[in-house]
Every structure is written in C-alpha cells, then in structure tokens.
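Here the complex is missing one protein chain, while the rest keep their positions.
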Amino acid sequence: MKSKGISVADIIIYIAVGLISLISVAPFIYVISISLTDPSVYVPYKLYLIPEKLSLTSYSYILSTPSFITALKNTIIITVIGTALNIAFTFTMAYGLTKKELPHRGLIMGIVIFTLLFSAGIVPNYLLVKNLGLMNSYWALILPALTNSWMLIIAKSFIDSLPVELEESARMDGCNEIGIFFRIIMPLSKASIATLTLFFAVFHWNTYFTALVYMNDADKQTLQVYVKSLLIDASTSGAGDTGLADLLNLPSETVRMATVVLAMAPIMAVYPFVQRYFIKGVMLGSIKG
Amino acid sequence: MKRKFRGLYYGVCILLLVSVLLAACSSNSNNNAGNGQKPAESSTPTTNSTEKPAAKDPLVFTGMANLYANAPAKDSEYWKIMEDKFNVDYTVNWSPADNYQEKLDLVLASGDIPDVMQITNTTAPSNLRAAKAGAFWDLTAALGDFSNYPNFKKLNPSAWVLSKVEGKNYFIPRTRGNLDSALFIRQDWLDTLKLKTPTTIEKFAEVIKVIAKSDPDGNGKIDTIGVIPNPGYFAAAFGTRDPVRDSNGGIIHMNLTSNYADYVEYMRSLYVAGAIADEFALFTGTQQEEMFMTGRSATFVKNSWHKYRMEQETAKTDPNADVTLIPHLKGPKGYAHIYDLGYFGGMAISKKVSEEKMLGILEFFNATSDPENYNFVNFGIEGVHYTIVDGFPSLTEQGKKEVNNSFNAPFIFATNEFAKVDSPLAPMDYNLQTREEMKELYKIDGKVDIFKVLQSDAWTKEWSKIKDEFESMEAKAISGAITMEEFRAYQQKLVEDPDIIASFPEFAKSYEEFFGK
Partner (left out) sequence: MQFPAAYNELSKPTLWEKWKKQKRLYHKYRYVYPLILPGFIFFLIFKIAPMWGLIFAFKDYNPYVGLLKSEWVGFQNFIDFFSNQFFYIMFRNTLVISLMDLLLYFPAPIILALLLSEVRSEKFKRLSQSIVYMPHFLSWVVISGITFFMLSSDIGLVNKVIVEGGGEPVSFLSDPKLFWWVILGQNTWKEVGWGTILFLAAISQIDPVQYEAATIDGANRFQKLLNVTIPSILPTIIVLFILRIGNIMDVGFEQVLLMGNPFVRDVAEVFDTYAYRQGINQGNFSIAITVGIFKGVGGLIMVMLSNHIVKKLGHSGIY
C-alpha cells in the first residue's frame, strides 16, 4: 500500500509489540533451556537461558515412557473428535439463534444464558455420565462438552456480523436455511470457525479435572493428568503429609520441564495452521453485484 | 503463511510426529520383550491353576487406588503373576494421586463404591463420616486377635491402634516403621565455622544464628537461610505432644496452647536474628528442598531416605557438601522430633460386599502382607523390575520407568521398619549407616502427634473455617507483623469460642478410646 517510510507511530508500535513478544517468550526459553540441560549438572534457581550441558536425555526418557505416549494418544483422539463435533453443534445452533423472530427463541436463549451462569456441580454430572454408561470412555469427555454457552454466544455474534443481504440473495435463489448455512454462512465464517476451532481444541487438550473424574484406567489418562502427576509438589497435594508425597522416583526438574514442553508443543503447533484465517479478510467482493 | 514455508512447516511437523510415534513403537516393543507376551484373552482365569491341589475360584473384586503417572495394567505381566499367585481377579480403578480425595468423595457420594478402596487419609472428615455411616465393613470382629491373620499380626502394632475410628477397625493400615523424617543440616558448614552439631534447641538456635550471619558457602554474600519454621518437627520441643487439659478434663488442640505459642516465639527469635527467610511461609515443600539443594539453606526437614540424594545434589554446587541428620533436639518440654504414626492410610472394604467376600479380601491382604511378598508388592518382578544388590532391591532400567508408588497402592504389605530410611538409590552400607543414625530416635521417648489421630467433629468443622486465618496469624507473629502478645490473645480468643470449646470433650473422649485414660 502506502510506502511513505517509517513514521514515529510505526517505531512505537514496533517497540511495543517487540517488547511484549520478548516478555511472552522469555519464560519459554527458560523452560526449554532447563529441559535440554543434562540432569547431572542441573541446579535449581539458576538463570538458564542456554542449556549448560546440552542433552536430550530428559526427552528420550519421556518419549520412551509408554504412559506418556498413551496419554498423548488419548488426548489427540479426544481433541480431534471433540473439536469437530464442537464446531458442528455450536455453529448450527448459533446460526439458528440469529433468527430474531424464531418462535421460542427467548426460551432457548434463556436456557443458554442460564447455563452460562449456573452449573449443577460435579455430583449430578458424575451420576449422569455414569448412568449413560460413558464412564472410562472418551465419550465421557466429549459428549458433556459438545458445546457451551460462551462459545455459542461468540459464534452467534460473529454470524450476526455477516451482512443480511447475503441471506436474502440466497433466499431469492431458492435456498432454505439449511442450504444457506452450509453454502453461505460456513464458508464466510472461516475466521470465527478457525478461532473457535482453536479454542475448543485447546480446551480439550487441557482437560484435567473431568479426565480425572471419569477415567478409571491408567492407560486412559489424558496428557494433562499425566503431566500433573509429574509436577506434584510434596506439600500441596491436598492430603497433607500422609506419605502420599513420597514418589519413589520423582523425576528431576529437567524431565518435568521436558514433559511440560512436550505437552504444550502439539497444540501450539496447531496455531499457525489456523492463523492465516484471521490475518487477512475474507470478504472481498461477496456482496457486489 | 508463504507457500514454501508452509510446506516446510507441514513437513517438519509430520517428521516430528513420525519420530515420536517411532519412539513409541520401539519402546513398546522393548517393553513387550520385557513383559513377556500379552495374552490375547481377557483376564478372568477360571481354569484351575496347577499349583493348588483344590481348585478354588479366584476371588473377584474391584478396587480403587492412587495413580502416579504409571500403573500396572490389568493385562500386564506383573498383574497376571499377582492374580495367579494370590488367586484373585482384582480390577483396580486408578485415580490420580493429586486430587484423589476429591474423586473418593465423589465415588462415595454417588454410591457406586468399589469393593475395596485405598483410603489415603484415614482421618479425612469425609472418610470418617463414611465409616461412621456404615459405608465400610467393621473389621474388628473378623480380625479378632489376629489368629487367622498371622501377617496382620506382624504389622506395626501402633498402626492397628491408631487407625481405629471410635474404637473400631474400619481400615487395614498401610504400614511402615515409625522412623521417618529428621532435620537435615549442612555438616560441612558446621565444620567450616567450627560449630558442634547441636543437640538441644537452644544450641541449635545459636548455631543457626551464626550460620545465617556468616558466609558459609563462600559466595561473598550474607544470604544464607538458617532454618524454615516447621512445627511438625520443632513444636514438640515445647511440649505439644503431651495433651493439655482444660478444667473439665477436655483436651485443647495443641495449636491453641501456650506450648505452641512458645514454639512460635522461638521461631520469632530466630527470625529477628536473621536466621529465617523473609518469605518463609510461602515456600512449598519442593522449594524448601531446592533451597537446601542449592546451598541457600542450612537445614530442612525431610524423610531420611532423601539424605543420599541430597548429598548428590548439594555436591553439584559445592563438592565439599556434607549432610548430617539430626533426628532429635532436646527442648524445655520435650524433644523436637518426628515420630511417624506407623501407617499412611489404609484399605477399606465396602459394606456392600458379602461377608464371605469380605473375609476373602482380608485373606488376600493377609497374603500380600507376608514379608516374603514385600519386594514383589513394592518393586515388581524380580529380575525384570529390580534385582537384589547387597540384599537390597535395586531398580533396573525398566523398573525405574515403570515402578512407582502406584505399585503398592492397591495392596497391603509387611511393615518395613526402615521404609522411610532406606534410599533406593544408595548402596546398602550407606543405608545401614543412615539406619543407625535414625535409630537414635528410639533412645528418646518418641511420641506421635496425637492430633493426627484424635477425632472431633466440632474441631473439623471449625478448623476448616479458621485454618487459613490461624496460619496467617502464625506467620505474622514469626515475621513480627503482629506481636507475640497479639498472637497469644488470638489463641485465647479461639479457646473461648464456644464452637471450639465443643471440641475439647470430644478430643478427650477420642484420646481415651485410643490411649486409655
């Protein structure tokens, strides 16, 4: 576009963004550094920006632990299936709710808002999952989270911002709402779909408490449950000093940091794939004519 | 993302994913080699095992136990050997150790209780409530005088006594010896500063003040922390292990006694002298340990089996590091020490199982508590997970990856007097040495912390409300944000609170149930 050269505003923007980026990434460098340090030389509370003695032992240790791989596999499956279903259930309902004259819309919105603010707590949900026979299965983590009010409202807000003329022109072409949904709304909602995909994926990836409650097999653990068990702190594990805190083989800090890195890396890798959907606009020329 | 970079990025991601999966596959095949073949069939063996002359059907039951990262799967070699050996069909629901009590509460509340449950804290209020409401079998009658259960008889006797609820045994205790934690101190610093290892509280205070004011690690800064307040260890020196009675014969919780205030005052004097870290109250257990490991702290309190590891770790920053254990320090009204209860949680049997099954389960646990089975239950399969070195189990590479506290979580096992003293990493003669050091504890009149055992509903209810406030006042008293008079006045206020007064007779009654008058 304009190439007037760099203005003062630009410099300020670069500096601000640069600083924020630096602060965001610094602790990661620390964590990654520790994870790559040889355990025999690692000492806590030193500022590691570069590993003192580069070593991949911590990583190879974890990757050769079957539990980690299984936990990773479980989480990937739950995330992929869960997110796909999330998008389906959320956007269909969100689109439907944008129709302001829909009969009983008030009731449905009321339910949505109510569930946004009130939750019945863990016991009824536990019993429900149990009675539906979902215990110890992936579905226990997927079905109760098919959609939620917060995401619904966001999706609805995005769909609302699409121009009304689009639907009208499609209606004139003889499309009903279902057709409009698949042929117009979804293709034009790439930015919000990408955004919510990211949100849902991260949500599933980070599942901890529900996984703890609904899974009974060690090999159905999700990644975060596994990671947490490695990060247990001796005095904060809720049961006081009943001997619970004594792990026979407490992994060293380097291994714990490597686990943290490995637990974050896959989901962070998803971001660049979706990033392009909300960098450039997608709206060019869709209304003209 | 630019086209060619995108392709590169996809390629790298796929490469990483493939290498991770390859690592997984290769490790799995390694494990298969170690584990033997995984049988294709599922796990209910109804065929007669050829060892037993009379074919008895295996006892089928479910359980719930702590999960620490890994746990033996139902179809793993270890588990199959175990089921075969004891003739059971035991299915365990593994629940992460962190937040275990929450899941247990949920399970108890939903009524869908497994046959057997590991109870991590037998005095947790919800577990007590469950026991009293009849969720668990009362085992007292079945146990009787233990003539049917010789291995139970050999378990640490204090464990059977102290794990009772209202005089009844609902839990089979998971036992260990009474020797557990001690005060760790940097011996090399004592030597450098020409200080003698302290034997009394007063001498300890002197020594620690000197250390804090000097530069024992030679880094040119006066930044060494002497000690971090630990009431579990130190308060006993001021008489907190002895019951303090009110005028009606009720027992006042030790936190509200002037003995405890004396302990706080002692710590205050250390703080004033600069021997305590400024922000001591926010250090987690791991952070305290790391302080010691990195040579910033002269002492800390931990299970004695960590001594070996501490020496290795401190040597990283200072090759001259030397660690000594101080199992006790003499104080004005007792010894500062930690005398373990001898058990850490236990197993409960759900009342919903039949009496026959309950007895079968007791037999099972009696069998696993045979001292012969101790290694198996704790360390896994000999030759695969561990080998015997100098008469002591030492974990193999596979053992180090697979074996952790999840292994013994679903079982009861024999009492190991030195369970918390022997280090699995250290050579046997090192452990024998540590045992001798810890046995010093037997020479004094070691007392358990009675408030880990005594039960009072009123106290539980009130304490859950005021615990944070109390800890806050204590921290402020030590740091000087409030005066000792204010702290004692605060204690007095609590002692006069009717809701708390309700707990005194309950404690007295509980004391009588456990220890007699």
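Going in written order, the chains are labelled A and B, and every chain counts its residues from 1.
Here, a contact is a pair of C-beta atoms (placed from the backbone, for glycine too) under 8 Å apart; a residue touches a chain by one contact, two chains touch by 3 or more.
Computed from a predicted structure; not experimentally measured.
Residue B:D278 is the one among B:D84, B:E166 or B:D278 that touches the chain not shown.
From the options A:V43, A:I77 or A:M93, the residue with contact to the chain not on display is A:M93. Across B:T62, B:S126, B:S214 or B:N416, the residue that sits in touch with the chain not pictured is B:S126. Looking at B:E83, B:D105 or B:D340, the residue that reaches the missing chain in the full complex is B:D105. Annotation for chain B: contacts to the undisplayed chain at residues 1, 101-102, 105, 108-111, 124-126, 129-130, 133-135, 223, 225, 277-279, 281-282, 287, 291, 296, 460-461, 464-465, 467-469, 471-472, 474-476, 479.
In the full complex, chain A touches the omitted chain through residues 6, 9-10, 13-14, 16-18, 20-21, 23-25, 27-28, 30-31, 45, 47, 88-90, 92-93, 95-97, 99, 101-103, 108-109, 111-125, 127-128, 143-144, 146-147, 150, 152-154, 157-158, 160-161, 176-178, 181, 191-192, 194-195, 198-199, 202, 224, 227-228, 231, 233, 236, 238, 260, 264, 267-268, 271-272, 275, 277-284.
Here is the rule we use: only the chains that are shown with their structure count from here on.
Those residues of chain B that touch chain A in the complex are listed here as 1, 9, 13, 20, 23-24, 26-28, 30-31, 66-73, 93-103, 106, 109-110, 112, 120-121, 124, 176, 232, 284-286, 289-290, 293-294, 296, 303, 313, 316-317, 344-345, 395, 400-401, 403-406, 420, 424. Contact residues of chain A toward chain B in the complex are 40-46, 60-61, 63-67, 69, 72, 122-123, 126-127, 130, 209, 212-213, 216-219, 221, 225-226, 228-230, 232-249, 269, 272, 275-276.
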